[in-house]
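With one protein chain withheld, the remaining protein chains of the complex are depicted in position.
Residue numbering begins at 1 within each chain, and the chains themselves are lettered A and B in the order written.
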Amino acid sequence: MTDNQNAAATCLDETQFDVMVIGAGIAGAESALKLGDMGYKVLLVEKEPSIGGKMILLSKVFPTLDCAACITTPKVSETARHPNITIHTLTEVETIQRNSDRHFSVQLNKKPRYVVEKDCTGCQECENVCPVITKDQFQFNLTARKAVYIPFNIANPRIALIDIENCMLCGACEKACPSNCIDFTQKEQQLQITAKSVIVATGFKLFDPISIERYGYGRYKNVITSMQMERELAPTRPFNNVLRPSDGKIPDKIAYVFCTGSRDHTVGNPICSQVCCMYSTKQAQLLMGALPMADISLYYINIRAFGKGYNEFYLQAKDMGANYVKGKIGKITEKENGNLILRFEDILTGKVTEKEHDMVVLSVGLLANPAITKVFKGEKLELDPINYVQQPNMLQSPAQTSLEGVFVAGTATGPMDIPDTIMSAGAAATETSSYLKRLS
Amino acid sequence: MSTKPKILVFSTEKISDPAIDLAGLLKKHYPNTVYTISVPCSSGIKPRWIMQAYEKGFDGVFIAADGTDCPYGESCVEKTSAIISVTHDLMRQKGLKPSQLKMAALCSVCADAFVAHINNFTKELAKKDN
Partner (left out) sequence: MKKKIGVYVCHCGGNISDYVDIEKVKDAVRDEADVFLVKNTLFACADSSQKMMEEDIKTQGLDAMVVASCSPKLHLNTFRGVAQRGGLNPYNYVQVNIREQDSWAHSDNPAGATEKAIQLVKAGIARAKESEALTSMKIATTNAVAVIGAGVGGMRTALGLADMGTEVYLIEKSFFVGGRTAQWGSVAPTNDRGDVLTAGLFNEIQKRSNIKLFTGAELIEKKGSVGNFDIKVKIRPRGFDGNATTDEIQKAVKACPVSTMDEFNFGLTQRTAILIPQKGQYPQQPAIDKALCNQCGACQKINSSFQPASTNEEILSLHIGGFVANTGFDPYEPAKGEYGYGEIDNVITLPQFKRLIELNDNELVFKGKKVKKIAYIYCVGSRQDDDEGKNKYCSRYCCTSATHTGVTVKNKYKDVLNYHFNRGIRTYGKAELIYGQASQQGDVFLQFTLDSIPQVERKHNKTYVKVKDILTAGKTIETDADLVVLVTGMVPRENVELGHLLKIPEGRDHFFNEIHMKLKPVETVIDGVMIAGTSQAPKNILETLNSSMAAAAKVNSVLTKGELSLEPTLAKVNPGACTWCGKCAEACPFDAIVQVDNEGKMVAKVNEANCKGCGMCTPVCPTDAIDLDGFTNAQIGAMIDALAEL
């Protein structure tokens, strides 16, 4: 049930749940769905204005090349419609405290949307009249949006919100709204709920390559991240083609820099991010389809094409003409025309070489998102040495955490791809249901 | 006939109909003489329905097939093509041109592809009638 349906269908008790799932990406949604299907009452808490996490923003997914939106949206709407699932978007967990009866008392902070959820029809009239233009975080800053906006076309719930930081309070949206749902008087709401168990599905953070100065991200316009490229290739993409940012030219010599922020002690992330080789390979295939004349070079250390059908997918990219170069990029410099010179050691020849490209995509890695540990009061959710949620019984019960009744799903435990995430979420559902059975 | 050819689209509930919805959502325009009937799977479309459409005045029929995305299995592709070829035979018998029946697999967000197909089909049908 989405927030707006909640209000309509007045539930008897919207404060007591069997499970609270933190994070409504695909891991959280999958755990919630499985537990909802088993008949448990689930609360799904999401800090963003819509659910579906990172996956819903992707273009196509490897190795099947299904479009991500097509396979995420059915899951997302199934979650939103589920009679046993209550969703709070724009909501953060403030504290979790275990009671004497082993249940958890949870304090939630629901941020104001400044739009009455149940009345908004998603007509976008407000967007049309809003005079403010600001960066669109859901397009990873490639384009702009208004201060009142629907996050993206396939957002769920597909309703507007006001970015109050950037809003000028001109009231134009209020006048334009046909269902009178703009409400500037909304305040933060503190909600108290109890849950018998918790699933942490808080996902990962993307590595911000600004810290690797020698790659010039943030300074060189035509150096973008793989997530930005993902948006350029997505069906709900900002432009109708792949463009390089400096001059809007269609690029024809694109380079990928693998392991940006992964396998790199100097940035504090020694591990492999598990997905970058494959998503870069996928993007290369999509680019070769979209820009048949373009030259795609991928600078790698090792190709980690390990999953079902992945190696075959990598071979297919090579067959299509993707140019895989074994070598770690030392430095990128920008030319006056916006083109970029990549300096690297070509492992096969053992020589330091330079190559010119007109666009560079940094295959950024995944990082732990450990903020959730702070909300547990009176006990500690242990992390592993690289700040992912620790799995103390990894090879017996991988969804268990250091806390009884608190389970973990998806990339909160470490980098993983979508199929692994879905399976880990299923494991968390099994573990949670088993725990709830023991509890009762 | 009117200036604009009339097209009947058979879409599928889970795959191609969402794409047609998305075309509307994104305000991608196509002729208003295009009508859609949504069915569970493109391999459940009966040739007699298609023939009935021509009989009753439709100029073209477009099958927005599931392709390999079909939730009922990959045999959909083969079965949908079989329906097309059976229908083509029936059309020949009635003196209809095979080009009045078009099929394309559409994924659930293939809004652009849908609009492009429909606009081309409309153009082709309009040309042939002149």
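By our rule, a contact is a pair of C-beta atoms (placed from the backbone, for glycine too) under 8 Å apart; a residue touches a chain by one contact, two chains touch by 3 or more.
Just so it is clear, the structure is predicted and the values come from calculations on it, not from any experiment.
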In the whole complex, of A:292, A:350 or A:378, the residue touching the missing chain would be A:350
Touching the unshown chain, chain A contributes residues 8, 34, 37-39, 61, 64, 66, 71, 74-75, 77, 81, 121, 123, 125, 178-179, 263, 270-274, 302-312, 315, 326, 347-350, 384, 386, 394-399, 414-416, 418-420, 422-427, 429-431, 433-434, 437-438
Listed in rising order, the chain B residues that touch the chain left out are 2, 6, 8, 13, 17-18, 20-25, 27-33, 35-41, 43-49, 52-53, 56-58, 72-73, 75-76, 79, 82-83, 86
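The rule we apply is simple: only the chains that are shown with their structure count from here on.
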Averaging C-alpha coordinates per chain, one finds the centres of chain A and chain B separated by a number of Å equal to 36
In the complex, chain B touches chain A at residues 14, 18, 22, 25-26, 69, 107-111
Given the complex, residues on chain A that touch chain B span 66-67, 69-70, 73-74, 153, 235-236
